[in-house]
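Complex shown without one protein chain; remaining protein chains in place.
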């Protein structure tokens, strides 16, 4: 079983709350969930919708075809009926004059009015949906009490839920096969939780959609987790603060979207030059510039890979799922500390905002490695911040923590002591030292995940949040027809891990890169590094997430 | 004939003035000149030197081997004697206790003291050099009068010159074969003059070595040329001001080095999105970050090609010589206006600061095309700023210049009228419209210059300021041995012109990219676009310019 | 709203937002000054207030967040005939854009800067702005806003601004009249306009402002700098609105002869012969 429910209306109609109730109750009942949110860049009005998909097996992405529409206004029906399954339903107020056999008109507004609170009409519709699907009332009370801060509001909504539940008859009989052992989380929350698990104690950022929810989550935990969350005056301050805190010895992070990242470019190089560990979350949205602030795209890959003047090692990890986001964020801190480099976590609005059920994170797997040599330098031994070593990594001590030892860092080219130099020899030695760090880093890169059958004809290449849609697409494609499909979905993306790619690519009759951008940036990076040319591309850049159906259609349509 | 003279000392000893006198007199006598300057990032002290090379044939670059050293301090001798030709000379004060047969010790300080002005000892040395080379005194008076603002200082220096001329006997007999019809100019001055010739009326920038001399030149001409030169509060302001001025209808430009460009990245995308013409000069220096502020490198290529979030058309032109800098700057303005895109002129410290003799610029060749449609929209016809056209170029009118018509631009995704949109369809249409402009632009790209013989074995690839050293190197290489060499040196570099490359590359046994960076960025770009892999690389990244001798040695040394 | 030559087609603002009144006052002010749409350029950064150029039929420039001032100033330099007005938010003007704010006061180009000061980041859903009151909690300032609020009027005075005023979106007539004066002022004019954000600022509401504001009357003389600074520091139970300071100063254009005199730059044809002469420098 696999159902897909859309709740639509204008901003401010409380769809967020309805979806939160729906997904949380379903989750507690043991269902797997995948919810996407489609917002306009405005606070009130416009047209927004949320799609809650649920089922008994792990869901990797959203899907286009709808089983039910809860329409809080006419526009919702008009916009989405085309995607409604022939056997699907629409729940709406009986005041709407849309005529269609699949429409179930209910006295939502009138009932709400008679209950003395026009705001509960959405809850009535939601309750009707519960009944329609034959879902019982377990967990409804606790979730509603949880969602509404004020007890009296919760009580009103509970009452409304019970009213709404009686407005229709059951048509489906949906039950879950498993017990709940999951958490329901989105990509940005997973990043934030990962940062806390990694021991991050300083997060400085400037609000920017769709990255702000990382800051919101951390700010909510500020006192409990004893993490300083500082809203900077601008993104330049945000990243320079994070570098200062990291230099002083605490794990520090900043987060933003492409436009804010643009302002951080100079300081990204600073982290590279000073060799100060730094983690930056870049949550992409469609560009150029302001673009579509609340929507999704993957068009900053080449930008983040080559951002900043000069040459220095960096790592870019494209986040694939909320689970991946959690573990990779922790790994990013460890790698940043180990190599003393900036690590960029590349997300996007799709991953940032979709919520899904995942196994509770395994905190026993969390390892924190700081690579700090304070102890070694206590006593008479000389300390050189930029000591030239075989690995390129110089021992790090924390300023103030080793009596008699000081730490000097400089953005000018410097010698082993951190002193400015104009020497041609030292410039070369220091460049080589810094770049040498890449060699060791390359050894610990994670290869892209391989999906599908080994005897594939067509190899799909994708990165980051397209993991889910591509994974589902490969399953769908291999279940039909005779052409065999496989995919490599990149997480670590710069330096580019090339082993699997070079092994699999020669076996493919066709190689297709699937990306949410207009120029095929992964394809370009692969070409640059390996010379492997994609024979076709599926590129979507309308700001909306690509679905597995989209992918299948485009592939089968011969693109 | 081809002589190479080094003048060395510490900052503040007036080497600039000596070199200026030397090169200007030589130029007026009809010689070809090529002068490089090696500065430390400090105002006084340290060790600086200038190398003036002169000859009877066009000189394309500096050379390492020296014929004469004018040493204003010991350090100059110690640092540079290794490069002095066996038959060369050193002119220095008799107070220096360096003993070597090539040293000509003269009573410079004492003579200067007896003349009542210790500052003229350098002029005495320069005059001695004139005599040594058998150069007559023509043009000396006019140049000295020109170089010194104050007449009494000029008179003192003239007197000193005459004194110094009598301190030695002639050894050489150097004469020039041609009459002077040249100008003596460096890369940044050529950019600035090009901007004026193109009708630029607004230049906003923030001081940053090695780009500042563009601003200095324009500022000196502010009143005469009626160009506004505005020192902005930071680079973000600089580029946003230039965009505002350009939107309002005047040709506008900004200039900076890599670190300042990093701060301009967000607004670069703004120009792309608003489709406002913009010219940006990025004069590279060694990075990362502050790096070596007064030295040279070519390590920002990949950065400027992919700077800014999202995808939009841009053009990057690598400047090859001062002459090229002049004409390409003018072309950059025309292309920016034609396609309504940002055009980046990529220079570097080497090109910015070396002075050389070039044919007087041909102003008759200067064409200014603004592509403005004010006239077409006078009257009743509707105006849409972002009209979707086949070429992707929308007609441009100037705000305030067409009664009844207004011009609305927005960094959010917008419709044809410039109004914000959230439409998936319009997003795709507008992205396609913008990206379509690249197709026409590709048609007018200039292919890289081909140097050498058509029956080459080895193909060298280079870009920008390496034009000169590579051109000389190819000449040297082909005059020796049996291996045949050719080179392609890129000016237009993004979009990458591929015709010559794809034609020549298959014929080469070896392809070597020669670049002043550590990672071989041109090689990477070529690989990405064409799949052509360089078989070897010559990479120099010590902050000092590569010479033709360097190149020959590295090639013949089997690198 | 949809009427008149400066008509608005559609907005994305919340019902009840103070931005509507400011937009309407702006249109009234332009009408009173007899401006035509093509003669006016309205510039915004990014934010709710910054969408104003979208909603008025004039030339419009919506640039980058925090970067409204530099293009506005440059457009005026390029074409002195344009009436250049910035309408943008407090976050845009004083937060991300702080450096341009302080340095353009010093530049004194003849533009007008209307700050829709709702003491909050509206578009990004309610974080503290530089003018948010101490202690206000938000989704990010979960322990309450801790930074000393920035006083834009005092700051502008400290930087030598010649025209500094405060207005309230809730008093349209007063607002319009101040807008007219500000646009007429020759030089950089700042009007900080108190504006309720009904969605995210639940502290500084329409009522909150209404209770506290009072209008400066004839007894107040906006020509004394020290008095203006004292007046600018009034905030709390009593909040003055009106023109705090108004003093003639020479403008950017005044100081550059070739800008002050003659045609706007945009109408000039470059004199290639003159430029060619510059080659002599290199001979």
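A, B and C are the chain letters, set down in written order, and residue numbers restart from 1 in every chain.
Here is the rule we use: contacts are C-beta pairs under 8 Å (C-beta built on N, C-alpha and C of every residue); 3 or more make two chains touch, one makes a residue touch a chain.
Note that the structure is a prediction, hence the values are computed from the model and not measured.
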Handout entry: Among A:52, A:245 or A:426, residue touching the chain not depicted
Key = A:245
Handout entry: Residue touching the undisplayed chain, where the options are C:16, C:160 or C:262
Key = C:160
Fill in the blank from the handout: Touching the hidden chain, out of A:18, A:90 or A:184, is A:184
Handout entry: Hidden partner chain, residues of subunit A it touches
Key = 180, 183-185, 189, 193, 196-199, 201-202, 204, 221, 223-226, 228, 230, 232-234, 236-238, 240-250, 252, 266-267, 270, 274, 360-361, 363, 366, 368, 398-412, 418-420
Fill in the blank from the handout: For subunit B, residues touching the missing partner are 12, 40-46, 206-209, 212, 215-216, 219-220, 222-223, 229, 231, 233-234, 259, 289-290
Practice task
Would you write out the residues of subunit C that touch the absent chain, in ascending order?
Solution key: 95-96, 98-99, 102-103, 105-108, 130, 143, 146-151, 154-155, 157-160, 226, 229-230, 252, 255-256
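Just so it is clear, only the chains that are shown with their structure count from here on.
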Problem - Averaged-CA centre spacing for the pair subunit C and subunit B, given as whole angstrom - result: 41
Exercise for the section: Calculate how many whole Å lie between the centre of subunit A and the centre of subunit B, each centre taken as the average of the chain's C-alpha atoms. Expected result: 43
Exercise for the section: Could you put a whole-Å number on the gap between the CA centroids of subunit A and subunit C? Expected result: 37
Completion exercise
subunit C residues touching 2+ other chains are 12, 46, 62, 64
Fill in the blank from the handout: subunit A residues touching 2+ other chains are 40-41, 46, 259, 289-290
